[in-house]
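First comes the structure, then the notes that go with it.
Omission of a single protein chain aside, the complex is shown with its protein chains in their original locations.
Chain naming follows the written order as A and B, and within any one chain the residues start at number 1.
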Amino acid sequence: MKKRHVLMTLGAFTVLGLLYIAYAEESLVIPSGDFKSTWYSTSLGEGFWWAKRLAYAIVSLDMSKSGISYLLQNLDKLVLMNPNPGGGEVLKYIGLFIRIVLPLYLLGIVVTGFYLLLISGSPSGRARAKFLMRDLVVGMVAVSMSPWILQLFTDVSYQAANAILSQTDVGIVTGSMSALLGGESWNPAEHLCPLCVLHMFVTFIEIELGYYTFLPFFLIVWGTLIFFFIRFGVVTLWMMIFPVSVFLYSFETTRDVGRNMLEQTLLWVYMQVFEAVILVAIALCLIQIPEGLMSVGLGSPTLGGTMEDTFLWLLPSVLFDFIPFIGCIIMAIAPLLMLRLFKGFLP
Amino acid sequence: MKTKQTRIIAITCILALLGSGVCLAASVEKLLGGENEGQDSFYTYAVVGPIVRMIFIYVNMGRWMLTYGNSFSEHFQEIILANPSFDPSSPSYNPGLVSLVSFSIHTIMPGYLLAITSTAFYMLFMAASPEGRYKAKALLQRLIVSMIFFSLSPWIVQAMLDTSLYMSKSILAETDTALAKEILQGGIWGAYWVVAKIGLTDLQLAIGFWTSLYVMAWMPYMVVCLRYIMVVLYTILFPIGIVLYSFVLFRGLGRKILEQTMLWIFMQVFFALIIMTIAASANFYSVLPEQDNIVLSGVNFPFPGMDQVFTEITAVLKIPFASTNIIAFTLGAASYGMFFAVPFMMMRLLHKFLP
Partner (left out) sequence: MRKKRTLIITAGLIAIIMAGGMLPAHASGLAPFRSVLYDELMKLAAKAWMVTSAQDFGHFITKITQNLRYLILANPPVDVLKGPQAFFIRMVQPFFILGIVLTAAYILLFSGTQKGRAKAKGVLARLIYAMILVSLSPLISGLIMGISGTLAKAIIDTADLALARDLIETGTSALFYNFAELTLIHRTGGIEMLLLWDTFLLILNFAMAIRYPLVIFWNILLPMTLLMYSFTPTKTIGKKFLHQTFLWTFVQVGWAIGIVIITISATGMKDIDPNFPDAKMGIACLLLLITTPMMILGVMDWLSVGVELVEILNAAPLSIGALTFDEMKVERGVVIEEPAMEGV
């Protein structure tokens, strides 16, 4: 509502201003023949043109990079975060599903026991019933201990990811991402990174190109943050449904379904480890590879000694460091890769 | 409906012109006399621009909507029931198809005769082991049965087409086609009014919805015509399919051809079912409570807030004037989407159903 009021006021303001100018005496009457582009009107017009493009470049950068300081400061924390199965809302829903599933297990155990003890069937039937009884008992124990089992999964994943991340300094990655993408504020000094300079350059050439050069920022910053939250949400979902997955896995008819669900649970929880490995791999790349190996752009060490060099020296160097850029993209695509590779690993 | 919509567009156009004109009347008066370069950009941008866009959207696009946009929803009955025919007396008689099919039959038939003759010759005069004789007898049986079906293939296809036509006709006879037409039109006119509203300020903003207008106008036609082309294609291939199906080595390919023939011929029934479904889904209007089924007007006045006033006046007077509501728009768009989703689902599901 507030925004609407603001914009309505804005619109009313402009219209009133227009009417005012329309009716204000002589302010619209431009003496004919008197007006040709004078130096100050052209410079004012030019000034508006430049000012608008600069404003567009800065505002679009700011908007697409909003949240980058949070992302870079907390990158390791974001990788390591997990929902807590032992407390709050999640526990409430796990309890709900356990309360639905446990009576069914009890019924199954009672019926199987009845069959084994009192109904003499064939030996193969009895053997099958014994295996079923074993599966049911194990399943019932697993379901009643779901919160602890899930806590175990998440703790193992957390410790593994933590151990991997502590092998190297995540600051290297965040530092080079910061150098690549720049900062978040209105201070122009924070926007002197290569991609930002490219974006500004391009916006002054043609503003429509500017739409496409601000997309990398948008996708990297917003996409990574959104992806971390999606993983959090999906892990919560599979945690909630864990009792049902174990229940479906215990019975022969529904074993495939249960297996799928358990696989998904484990994969989404252990995605943490995968992301930690990717971060460490990027950090190691950045340490070991010589400066400027995969950088492209003006001022790169391959250009030299020609006349263009003297001109290029005047422009800011638009060295585009590919490794952190691709690293960020891989962080967002990694989970899909993982889901594909580790399909069907449970018996 | 046509005259009503024309009237609606004409009145909207006039009202929009008047509305914008009031705002700029004073300045336009003063500026019409100016012959200054510097004023050019304002004049073209803020005065001529909206007027040209208004004319384009309401006159050009409006006429396009009245002819192309409404076309499918008005003529779906004839289009869905269209089938190619072997019968010279029917209006969709296709002499080229008949000649192609008879050509393929006349070409392959001697092959059958040759195969039968040589198998019989083998059995009678070159009697080998009992096993060989048994296999030859089985082959002979299969050849004769297959030859009978092969020679009857145009009639078989015609029978399938007639069955499908009869089923579709009876399904369409049971449905309320006027209701289906209203729902479909609600969808495409809803998209049009959104384009009219947003596109009046700048055409580039309405790109997404404009694309959806073209998709909605042409996609059902494309799907139905695709079915017609496939039917013609598989009518020609059906005899060859029978031949292939009778030999073990080529059975897979033959089966595929036969399955596809049946699938595409009976797709007509699914199209009729879609229309029946669309008519039956009119209850979706009652899902949202009355006050939440908010109305979006297709007119766009430069004064902020005037659109709301206009919408409220027309709502109070109960005139559905150049407006759309969320349910009509999305249900209509979803109905057009069914024409894409259902054939796709059927192609995926009806896979390998012959033995």
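The criterion applied here is as follows: a contact is a pair of C-beta atoms (placed from the backbone, for glycine too) under 8 Å apart; a residue touches a chain by one contact, two chains touch by 3 or more.
Here the structure is a predicted model, which means the values were calculated and not measured.
Of the listed residues B:Ser92, B:Ser281 or B:Thr314, the one in contact with the hidden chain in the full complex is B:Ser281.
Between the chain not shown and the residues B:Leu205, B:Leu233 or B:Ala315, the one that touches is B:Leu205. From the options B:Gly69, B:Pro220, B:Gly254 or B:Pro302, the residue with contact to the chain not on display is B:Pro302.
Residues of subunit A that touch the chain left out of view are 2-4, 6-8, 10-11, 13-15, 17-18, 20-21, 24-31, 34-38, 40-41, 44-45, 48, 52-53, 55-56, 59-60, 63, 66-67, 70, 74, 77, 81, 83-84, 88-90, 93, 207-208, 210-211, 215, 222, 225-227, 229-230, 232-234, 236-237, 240-241, 248, 253-254, 256-257, 260-261, 264. With the whole complex as reference, residues 36, 38-39, 41-42, 45-46, 49, 167, 170-171, 174, 194, 197-198, 200-202, 204-205, 207-208, 273-274, 276-278, 280-281, 283-284, 287-289, 292-294, 296, 300, 302, 304, 307-308, 326, 330-331, 333-335, 337-338, 341-342, 345, 349-350, 352-353, 355 of subunit B touch the missing chain.
One rule holds in what follows: only the chains that are shown with their structure count from here on.
For this pair, subunit A with subunit B, the centres built from the Cα atoms lie 39 Å apart.
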